[in-house]
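Attaching a single structure in structure tokens format; questions to follow.
Only one protein chain is missing from this complex, and each of the others stays in its spot.
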Amino acid sequence: MARFESLTLSELPNGIWRTRFPVRFGSCDPAGIVYTPEYLNLFNGVIEDWYGDALGLPYHELVGTRRTGLGYAHVSADFATPSRMGDVLDVAVIVRDIGRSSVKLTVHAFKDGTECVRATFVTVTTSLVDHKSIALPDDVRLALKNYQAGYEEPAGAASTSPRYGPSSLPA
Amino acid sequence: MARFESLTLSELPNGIWRTRFPVRFGSCDPAGIVYTPEYLNLFNGVIEDWYGDALGLPYHELVGTRRTGLGYAHVSADFATPSRMGDVLDVAVIVRDIGRSSVKLTVHAFKDGTECVRATFVTVTTSLVDHKSIALPDDVRLALKNYQAGYEEPAGAASTSPRYGPSSLPA
Amino acid sequence: MARFESLTLSELPNGIWRTRFPVRFGSCDPAGIVYTPEYLNLFNGVIEDWYGDALGLPYHELVGTRRTGLGYAHVSADFATPSRMGDVLDVAVIVRDIGRSSVKLTVHAFKDGTECVRATFVTVTTSLVDHKSIALPDDVRLALKNYQAGYEEPAGAASTSPRYGPSSLPA
Partner (left out) sequence: MARFESLTLSELPNGIWRTRFPVRFGSCDPAGIVYTPEYLNLFNGVIEDWYGDALGLPYHELVGTRRTGLGYAHVSADFATPSRMGDVLDVAVIVRDIGRSSVKLTVHAFKDGTECVRATFVTVTTSLVDHKSIALPDDVRLALKNYQAGYEEPAGAASTSPRYGPSSLPA
């Protein structure tokens, strides 16, 4: 049924930042599972934490102090298995594409070590003063590239198709 | 920038159900625009209203009384222009595909008559008793087909590529 | 159990503005009833609609254009009976107290004509430029007083304890 082949948590390279949180009552719907829009809210929070913890660029400074908008041009999510109250999710963030003014991230949620939800977020950087698109700030671009470098296989590795490079991880 | 070519509200056939609501304060984020995950929440409410108003099948009876789960296997949304507090959105629902146990809907939000957000929801019908996939109930399938028939061009029309049939509307 | 004596919808004076909405799936929790914090979100939306519809002062103009903050110094809610998906709520807003820079409102939700939730919101007007408290703008004060006058008993009425005046409605 799922539109993606589930990864396992153990096959993620160490350099990929991850976080962990329990599924709480308030995130669940009358079917007893996470309410679909709430996944995107939870993942938005994960991305925010990732900016500060993995990139060293606190989200509130980018958005609040520097007035750099990190809004989305596209979001999507595919669901393999539902999550219930009390489940604990591990969630990892992978950088897929860095454009002139956009960044494509995938967010992977794992339950008991197997991927249960995969989401894609395409951010477009804007000025929050006039809401016009702006180029990705240099320090953000550098931090994104450094993050990627931390989990991609080294250039000199034997493999010509690096398993976790942007072009090899499942789209 | 947008991944879709915006429709205009006036070109939607009359048979397509639509609703209208204002963008409220509580739906907006510190950037002053609708918080992305909240769009999915708002659209989920639109789909719920559509089940009752357009299909004649109140959502709470399907999910509550009949214990038929209408959870999502996939959601996605593309954003052409942001919406601010006080904007009024017209939102329309189109049935794209009816499978054995799945339904693909697109939700189109219009601001000042021009499409600003387009979302896709793929529902999978499940039993809420054992959370297993079940075939789309007959009355739901019939209602979906009747709804589609209400805005598709009649079979005898001259055109061989009906503009608003499931295969011709923008994917 | 309830901390208030439930009103009935029919005993509300005509001058009191009211709105109506269904309880949707996304507002409910795994217990199948409205998630408590969501009531406050729904009521915040009701108050926002009331500013525009009953007072003639669109909320987004006050908060957005005029940068007048309408934040809360206090909120509370008491719950007599739970509301389920598919229930339809009538909700009314009453002005209780108008201070120099604060307004006290009560929000009353009715299910099948009987009050099921009563909430109190104390708004403090602030400048959103420097987040300092400011006096209630004159037009807001006037609109609030006019709204009150619309449902309070006329001054010449026999009763010395008007049933729907600020001091006589249930606290």
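Just so it is clear, A, B and C label the chains in written order, and each chain counts residues from 1 on its own.
To be clear about the criterion, a residue touches a chain if its C-beta (ideal position, glycine included) is under 8 Å from a C-beta of that chain, and two chains touch if they have at least 3 such contacts.
The model shown is predicted, which means the values in this text are computed figures rather than measured ones.
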{"item": "Neighbouring shown chains of the undisplayed chain, as defined at the top", "value": "A, B, C"}
{"item": "From A:Arg24, A:Lys132 or A:Lys145, residue that would touch the chain that is not displayed", "value": "A:Arg24"}
{"item": "Given A:Val63, A:Ala77 or A:Cys116, the one touching the chain that is not displayed", "value": "A:Val63"}
{"item": "Touch residues of chain C, complete complex, unshown partner", "value": "1-3, 30-31, 33, 35-38, 40-41, 44, 63-64, 69, 71-79, 82, 124, 128, 131, 133"}
{"item": "On chain B, residues whose C-beta touches the chain left out of the figure", "value": "25-26, 28-30, 32, 35, 37, 85"}
{"item": "On chain A, residues whose C-beta touches the chain left out of the figure", "value": "22-26, 32, 41, 44-45, 48-49, 58-61, 63-64, 84-86"}
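In this text, only the chains that are shown with their structure count from here on.
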{"item": "Topology of the chain contact graph, where touching chains are joined (line, ring, star, complete, other)", "value": "complete"}
{"item": "Superposition rotation for chain A onto chain B, Cα-based, multiple of 5°", "value": "180"}
{"item": "Per-chain CA centroid nearest to the all-protein CA mean", "value": "B"}
{"item": "Cα-centroid distance, chain A relative to chain C, in whole angstrom", "value": "40"}
{"item": "Rounded Å distance between chain A and chain B, as computed from the means of their C-alpha atoms", "value": "26"}
{"item": "Where chain B and chain C are represented by their mean Cα positions, the distance between them in whole Å", "value": "32"}
{"item": "Interface hub residues of chain C, defined as touching at least two other chains", "value": "25-26, 32, 85"}
